[in-house]
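Heads up: the structure comes next, in structure tokens.
The chains shown are only part of the set, and none of them has been moved.
By written order: A, B, C and D. Residues from 1 in each chain.
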Amino acid sequence: MLSLFLNTDGSAPCELPGGVYHPAQARLEAEPIKAIIAKVADNDDPDFRTRAILIKEQRSELVKHHLWVLWTDYFKPPHFEKYPELHTLVNEATKLAGASGTKGELDAAKADQLLAKIDEIARIFAETKKA
Amino acid sequence: MLSLFLNTDGSAPCELPGGVYHPAQARLEAEPIKAIIAKVADNDDPDFRTRAILIKEQRSELVKHHLWVLWTDYFKPPHFEKYPELHTLVNEATKLAGASGTKGELDAAKADQLLAKIDEIARIFAETKKA
Amino acid sequence: MLSLFLNTDGSAPCELPGGVYHPAQARLEAEPIKAIIAKVADNDDPDFRTRAILIKEQRSELVKHHLWVLWTDYFKPPHFEKYPELHTLVNEATKLAGASGTKGELDAAKADQLLAKIDEIARIFAETKKA
Amino acid sequence: MLSLFLNTDGSAPCELPGGVYHPAQARLEAEPIKAIIAKVADNDDPDFRTRAILIKEQRSELVKHHLWVLWTDYFKPPHFEKYPELHTLVNEATKLAGASGTKGELDAAKADQLLAKIDEIARIFAETKKA
């Protein structure tokens, strides 16, 4: 029903996937960050803001984790050769989910930039799946 | 680009989502379990099997976790009224990812049943999104 | 000395328990939530409140987790048949520990309701142990 | 209903408990270790043994964690003065749950010794509660 095109299919028979690789995972965690930042903008209750920051911290960490897994476990040297911007792209995306991005700030623009970077990575990911 | 229809959109302005809710998350973890069981069937190397069991354990736990989050945080009383089978369906799916299912066994049929249950839950989830 | 009546005793010889099942685990995590909410009510120091919310978040997550494990790994179809309210009871208890309950709010009444639900589950659990 | 006598009651109003303290928590994790070792003794299936070792590893780690929390967060200098054997007792118990104990071995005697040590700690804990 869902067509997720997991990359476990194409792996060698002797190799075990240690995780799941799909940019949707990073996006699923990044979308609530954007929603949380929007809600906090309209709400001055300190307890509410505390919980928002707490959840945002966890979601941002998960975004970073999913992108790291993609970068290390999914993308291979031929991908980095074909897409020379890929290293910088993933590095910038993870920074946008870090202390200078959605983790450390409540800035809607940072959340949008993070989502845009994830979509760029997803586009490359989709191309490598077709190849 | 990806259309994930996160449920954070419809929440009340004063409520903060504590997690992400989408059946795709459970499916993303369940698909590798099926792949791992297939690989182990063709491989008698004990170290290989050990690592397969280890990964299968982690994936199965994540499947359970994602289904639990859906059941508690996404589905609301009106959903359970409209879909009276929903409790049993989620309970059976989590059991299929547990000690008597993919966690405790290397049985391809159990992995298929788990994926089928997740797809049933995903179908109900999709209907509740349209409503 | 402690009489915990763990359910590992009754399991089939070929089955391995993947966890521990006892409602005391959920109660042990829920009681501090009640205590935390009481302390925060008397204290306006923002740093104190921040830490209280942080701990309450973790305890609430653990309450949910312990209840989920009971629901999936301990309770079996005959239990759900004998106690038709059990699904709803566990679902409501986990919701009371979630974003609309003790996780998202600082409401002493929610903590009391959560403890009451855990006690109801514990009563059913104790009955199934005698059976 | 359950009488767990949590130590959150007696804490100063300005102090927040960062966790739960009760020897029952360590015992709840140690009992399945004993059960697992018994089951493995009767079962030569390598996949079964692998999963048993995996679960035993996790349970042992949790036993250690709960004992550490008791030692650091619950027991105070007057307790260590009154019970001069307490440091050694907790240290030995955690070692019995470690690499030279239930974590690293499948030795039923080690599991029994671990349970006995936990019961000794529980007896001291109960006395400090009455004091």
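Keep this in mind: a residue touches a chain if its C-beta (ideal position, glycine included) is under 8 Å from a C-beta of that chain, and two chains touch if they have at least 3 such contacts.
Bear in mind that the values here come from a model prediction, so they are computed numbers and not experimental data.
> All chains are the same sequence, and 4 are placed; what is the full number of copies?
Here the complete homo-oligomer in the file comprises 6 chains.
What we mean here is this: only the chains that are shown with their structure count from here on.
> Starting from the defined contact criterion, work out which chains touch subunit A and subunit B both, please.
For subunit A paired with subunit B, the chains in contact with each are C, in label order.
> Mind checking subunit B against subunit D and telling me if their interface is mostly the same residue numbers on each side, over half, or mostly different?
Because under half of the interface numbers appear in both copies, subunit D and subunit B meet with different residues.
> List the centre-to-centre spacing of subunit A and subunit C in whole Å, with centres computed as mean CA coordinates.
Inter-chain centre distance comes to 32 Å.
> For subunit A versus subunit D, what separation do you get between their C-alpha means, in angstrom?
Going by mean C-alpha positions, subunit A sits 38 Å from subunit D.
> Where in subunit D do residues touch two or more other chains at once?
Subunit D, residues with two or more chain partners: 51.
> Linking chains that touch, what shape results: line, ring, star, complete or other?
Looks like something else, not a line, ring, star or complete graph.
> Of all possible chain pairs, which ones touch?
Listed by label, chains in contact pair as A-B, A-C, B-C, B-D, C-D.
> Can you list the subunit A residues touching subunit B in their complex?
Per the touch definition, subunit A meets subunit B at residues 1-2, 4, 6, 8-9, 11, 13-14, 16-20, 22-25, 27-29, 31-32, 35-36, 39, 42-43, 48, 51-52, 55, 59, 119, 122-123.
> If you look only at subunit D, which of its residues touch subunit B in the complex?
Listed in rising order, the residues are 46-47, 50-51, 54.
> Taking the touch rule as given, give the residues of subunit B at its contact with subunit D in the complex, in rising order.
By the definition above, subunit B touches subunit D via 46, 49-50, 53-54, 57, 104, 106.
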